[in-house]
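Of the protein chains in this complex, one is absent; all others appear in place.
Per-chain residue numbering starts at 1, and chain names A, B and C are given in the order in which the chains are listed.
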């Protein structure tokens, strides 16, 4: 089905993913495995002045998972933690110009992993 | 299926059937309708010195029926009535070089109609 | 005899050059499997998508309502068995007609063995189904009505829009076998309230072995071919990409030319009918005088047998058919001719001539000339003709 193939934006982010890597001493981090397909995403963030100063990810997953990871991390970069927490998988899909229906759950993985890293920061921050 | 098509001999007899026509004052005659397919054959004979001096047929039927009529009448022509009565549909089929399996019954029509005309002659002859 | 006049377009047609040209690259160059994710696969997928749009567009359907199959027979089987299996909890009664193609009739008979009940509606002397009779046959457990758009033997066009009206009002799924109608008659499934429609490429100058089934959105269908997740899981099997591309092009061409095509065929066909009726005695035109496919003429020549006529026509270079191509070589008189009330011995002398794009100016004339000769010749050796004419003389 044509619903299986990716658009240009997705392919571009998949081929040249932004923010791949790791952060030494992150302010927040999370690793999440998708229950749907077993894909896994690890997110680390650095926060400065209440805003996401840096964000890095590593993803084990398909094209959609990697592209979602790339664009989602771009979307929250520079935003305040509060703003960043508002990210939705729909916004990720929109930014990608759409995903094949069967691949929508990959955008959920990106959304949730990023949120978990942000929450990890918030929790540590509260406690600290 | 290839079993549907006729060989050269059949086609030749179908296209140029021998002995088509009618005999004035025949010595024996018969009309027979096939129970299988509704084809119909009319046979008339002229007997001289105990032999089939002339034989004519008219057939309402398919290619196989017409070819069988043609070759079967040829086969009995000149034979003694006794000999002629020995005609079998297998001999007709053999003479035709074979018929499609589904068309074998057409040779039966020819055999039986000819036999009936011969018997008609025999019966009249007895009585006379 | 060098002259060749093909008058059997209802049996099959040639593939048009424009159609074959579009198909060709998909054999040896763009040969990917449409289920594959890589570039070769995507290329094949795109070709199928385009063919799907063209097919949907030709009958007023939506792309996702088209399922590609291996031909009209599979489309009919899938429609009828697919609905029967999906709705058997709701009911086990099916309504169809006595004059359907074997692909519908034999499928219905198969379902009867599985416990379904089938009503085979009669037709009038022209082969027309009565919408009133149909309406009366509907029961509370009726799950499907299947009435062909146009008959393949005698060409009669059924009152499809009236039947669609009735079926929709009673909320019963309406399938039509339009294998013979597509390309010759404008079809709009929306307007005509058709829920399912079978079509076949090789009847419209496309390739053999490819067909489609239109299934209106919302209708449940149990797949009849199990395997990969092809055709939205409704028909498994690696897609026949060149075949599907050919169907798409053929149906697009057919749609664009339908008016002119029908006019051209009708003119040749009318010439043949007139020529036969004026020059041959004891002949009957089967089917409806007006409500018929433009290319179809079906005659019963009394006192002679159809196969003999067909063979001599063939020797004269004319390709025709006795009834449906599928039943040539069988002995039962055509079920269609029986249904319109023809006695067996007259049905036996029936031959179908179907015009199409293989024909040109003069074919009808040549055909008339040959028929006159051959009928005369066969009648001269027919005992029935002699009897009949003898009897008349005696009156």
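What we mean here is this: contacts are C-beta pairs under 8 Å (C-beta built on N, C-alpha and C of every residue); 3 or more make two chains touch, one makes a residue touch a chain.
Nothing here was measured: the structure is a model prediction, and the numbers come from that model.
Among C:321, C:334 or C:370, only C:321 touches the chain that is left out of the view. Only one residue from C:35, C:53 or C:130 touches the chain missing from this view: C:35. For the chain left out of this panel, the touching residue among C:59, C:99, C:293 or C:310 is C:310.
Touching the missing chain, out of C:62, C:208, C:284 or C:377, is residue C:208. Residues touching the missing chain, restricted to subunit C, are 4, 6, 8, 11-17, 20, 23, 27-29, 31-33, 35-41, 70-74, 76-77, 101-103, 106-107, 109-110, 200, 202, 207-210, 224-230, 236-243, 307, 310-311, 313-314, 318-322, 324-330 (touch as defined at the top).
Across the interface with the omitted chain, subunit A contributes residues 1, 4, 6, 11, 14-15, 17, 20, 22, 31, 36-42, 57-63, 65-66, 100, 102. Across the interface with the omitted chain, subunit B contributes residues 1-2, 4-5.
In this section, only the chains that are shown with their structure count from here on.
Here the chain-to-chain distance from subunit A to subunit B, counted in touching steps, is 2.
A separation of 91 Å divides the Cα centre of subunit A from that of subunit B. Note: centroid distance subunit A to subunit C, computed from Cα atoms, is 56 Å. Subunit C has no residue in contact with two or more other chains. Those residues of subunit A in touch with two or more other chains do not exist in this structure.
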